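Rather than the whole complex, this shows some of its chains in their spots.
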Amino acid sequence: MPTIPTIFDTSKSGRIAGGQTPTEGDLSGLPNDLLRESKPVLPEVSELQAVRHFTRLSQQNFSIDGNFYPLGSCTMKYNPRGAHRAASQPGFLNRHPLTPAFASQGLLGCFWDLQETLKTVTGMEAVSLVPMAGAQGELAGGLMIRAYHEDCGDYERDEILVPTAAHGTNPATATMCGYKTREIGVAADGDVDIEDLKRVVGPKTAGIMLTNPSTCAVFERRILEIADIVHDAGGLLYYDGANLNAILGKVCPGDMGFDVLHLNLHKTFATPHGGGGPGAGPVAVNSLLQPYLPIPMVGKLDDQFIWLDESYFPLTIGKLAAFMGNAGILIRALAYALMLGREGMVRVAEYATLNANYLAAELSKAGFQLAYPTRRATHEFLITLNQEAKDLGVRALDFAKRLLDFDMHAPTTYFPLLVPECFLIEPTETEAKAVLDEFVSAMCKIREEAQENADFVKQAPHNQVVRRLDEVRAARELDLNWSRIEG
Amino acid sequence: MPFIPHTSSEVESMLQSIGVKDIDELFDEIPDHVPIANFRAIEHSLTEMEMVHRLAERAKLDELGSCFLGAGSYDHHIPAAVWDLATRGEFLTAYTPYQAEASQGTLQLLYEFQTMMASLASLDVANASVYDGGSGLGEAILMAVRSNRSARNRRIVIGGAVNPFYVKTANTLVRSQGIELVQVPHENGVFDPNKCTVDEPNVVVVQQPNFFGLLENVDAISNWAAERNALLIAVVNPLTLAVLKPPGEWGEIGADICSGDGQPLGVPMASGGPSFGFLSSKMKHVRQMPGRIVGRTVDANGDVGYTLTLQAREQHIRRAKATSNICTNQGLLVTAATIYLSIMGVTGLRNTASRCHENTKYLVAQLEATGRAQRAFHSPFFHECVLRCAGNVGNLTKSMINDHGILAGYPLGEIDESLEDCLLLCATEKRTRDEIDRFVELFNRILKES
């Protein structure tokens, strides 16, 4: 497949897609100095040219529909087409966000059901569906923690604790909430270093942000102890729900001492990632934080569903979106929840864990080094290619690029940073054993190739539309949009 | 087992390879004293057929006819090709393009999107989306404050009739960083900088057309901000940029940052989301930009390719010092918008915008002709308009929905008591003359009878 010219290269001045062009409207009477004179750089192509261009572009993407995509922490599993269908019905798709509640009982009913489901799933008191991704859920959580402490008159707490292995959104969120981030160490077994925690926790601690299983891909065994330590110091516990799929139906965050959390519905509830989004990151809280939830939520008054806004939640941290967040994603998640049902949800955790442990076992038998060999894998696991890097000069990055040539997306690389040359591998429950076996074969094959000819692997990929890209140049010689002169 | 491919014999052999007797054993690191989850409150599973049946009943409840409501979400025609293409599995089910070589489709598309958005705003660079118009304004303010380090305070002037939902949302986002939003009340619907009590604003925000559909005097506002060394954020409806002067060309030096919601560009209203927020800016602010940015580069053979760039701004690299915590954005909607803009092109977009305007103008004229409504403000409007009605607006909109399935506009009393009898109305290119005439007739009849 050749590289594809940009749509602007295909463009010709004066060409229009006539079937889509309404007749021009009358602009007379508008002040001239407020009108546009310059012609924007938009494509001028026929409908077929557009269709062909984007069809071809799409063919240059790996995706779950086409490839094994074991990106750790990202949960790339099958996105049921039925959920997409359900959310695409005219009643949902054409609903104006400001339609009054009395004429929106269908949508509000869906939101109510989802709120109830997520309460059960998390073991928390109350849920707000508004946040539009995990990171926005974190922001909501941080703001609620802040609001809570301020309401308690406690203005001194200006630190959020996060493990060194934490996802980047955790510290970035702390900053957005006006907090400082304090990192706590991770012990050799992958669990939080309790002693370090004890050292840093104190009267300045607003809260701690944790995932469990952690980003080291192991279950944080001393979670209740951690909860006690933080709570005793007056801090609150935030659960980063990115890994909730690992424990679905097994244990609830609410039972592990967490006060507030978000869920990544686009991960655990299988809504499509769309090449970067959209997602949905509802937040769930215990009763302490309930008053601060972001609005709106859905309530029930007699038999009618209603919006719960400031008048019901005067202490709310406020709005996080112009309207109601990513409503369409929430419907998809509800559809998925309905299809899984009670029994299916438990299976998510069980088979995701089975697949990860199986793949870990097979890779380990094949001679790859697990980062935490004494630990169970959870829904994902870490390997380190440090030995291979030292012995063969072939780094995790090279393995990753070469995997693409085997038609498999690479696992997450170099995250968490504390494990050198690592792969964070999350196969998910929707992949078949045969696919996992193929992954092990591919890894072995690449190692063989590296032994024979390290350069070959270091120059991978070889069979993709492009060879390895120069990212340094991309950042240094910024070329962020097409211009007629260069193009 | 929906979505799980394992047969029981496969499970057996996998357990054996791991060396455990059953799946439960894999969870043996969970301490015993954490209680087992209880999911009994959750229903049993439905098949896809049953689920669709259930949600179809729900969706049916919310079906309505003609929409004359805008206020930040617009009922535009979307060419069928847009979503046929955007929902191709390769776009729909890919992740953020971390492995550039396996994601050239998404990356090139984003590069094209950045080009279109920057050019629409007549600014230098655009990012690959933030969540929505509301949070986008918050991000724009944070970005501006970071960029305007020399400023002496953290006070942001919100000029006149900026979308109140956006302002509220932005406030949630910026408040805890000690940033204060100062709203200057509108004068006859528009922003009059002379009424501003903040001496040295750090940042000025103005919306064009504003929430009431009125055209602000953006050149003067831009110059006013520049004179005070304040950065200017333009909030816009991107569709209107096909016709209106782009922010980069406002006043002497142009706006610094442009933000807004991309819904009018091929995204269904869908209760307000998912849509996408967009940000563009002058080049000098690019390192303060939140979100993904794609750059063009070359591969090992020297051939053109695309990759995420300036990642040192982002949370996964910069962590606590990142320009934002945003990670997952609204990629799929950006995909749809890019396709929409490609199909519509210069002329399609321009005609759509001008047609919306003419339709609204016609609607306004017809309503005024009934004698039961008149324009609330006298500045020129574009695409949307506020009408003061002779009658109870609440009853009107209710009766329109219940008896005729029509959304009759946004009752501005919900956000401003002084506009209790006002409706914000809009007739997009989708509204036919017949629909508008019927609406006017019903409007007249309902107000007469009430």
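Lettered A and B in written order, each chain numbered from 1.
In the analysis below, a contact is a pair of C-beta atoms (placed from the backbone, for glycine too) under 8 Å apart; a residue touches a chain by one contact, two chains touch by 3 or more.
All values reported here derive from a predicted model rather than from experimental measurement.
Q: Need the per-label copy counts for the whole complex here, not just what's displayed.
A: Chain counts for the entire complex are A x2, B x2.
Keep this in mind: only the chains that are shown with their structure count from here on.
Q: Per the centroid of Cα atoms for each chain, what is the distance between subunit A and subunit B, given in Å?
A: So the centre of subunit A lies 20 Å away from the centre of subunit B.
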